[in-house]
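Notes for the one structure printed next.
Here the complex is missing a single protein chain, while all its other protein chains stay put.
Up next, subunit A:
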Amino acid sequence: MTKGVKLLIGAVIVIFAAAVVFAIIGSKPSDSTWVDIVQNNKIIYHLDLSEEKDRTFKIDYPDGGWNEVQIKDGHISIIDADCPDHTCIKTGELRSENIPIVCLPHKLVIRFSDEGAGE
């Protein structure tokens, strides 16, 4: 057996095993870096976190209220808000496709985008 063939067999085994694991476990947590910031069903930001610079910005809710969003090292979170429960802040960084960051009073949702996220 030549070195090349051995290498090939090795590579096939590795890729096959990776495929099996992927097929079983699925795509959670998300590999996607695309996120949507959605306010009452309207996408107000569509961002690729891998490209975004570190920054914070405020999102105003038309009926009153605000949330402060932070992008840092390719991760997104809500770090401050004037809502009473602060559930959005407690959620921390967005990590899972299944668990979006939600601010109920301000109808604000941050979640991984379908684009590039796969299912």
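Keep in mind that, in the parts below, a residue touches a chain if its C-beta (ideal position, glycine included) is under 8 Å from a C-beta of that chain, and two chains touch if they have at least 3 such contacts; residues count from 1.
Convention: contacts and distances are computed from a predicted model.
Of the names listed as "FAD:protein FMN transferase", "ABC-2 type transport system ATP-binding protein", "ABC transporter permease" or "NADH-quinone oxidoreductase subunit J", the one that matches the UniProt record for the absent chain is "FAD:protein FMN transferase". By the touch rule set out above, subunit A reaches the unshown chain at residues 4-5, 7-8, 11-12, 15-16, 18-20, 22-26, 28-29, 38, 40-41, 84-85, 91-92, 95-96, 98-100, 102, 104, 107, 109, 114, 119.
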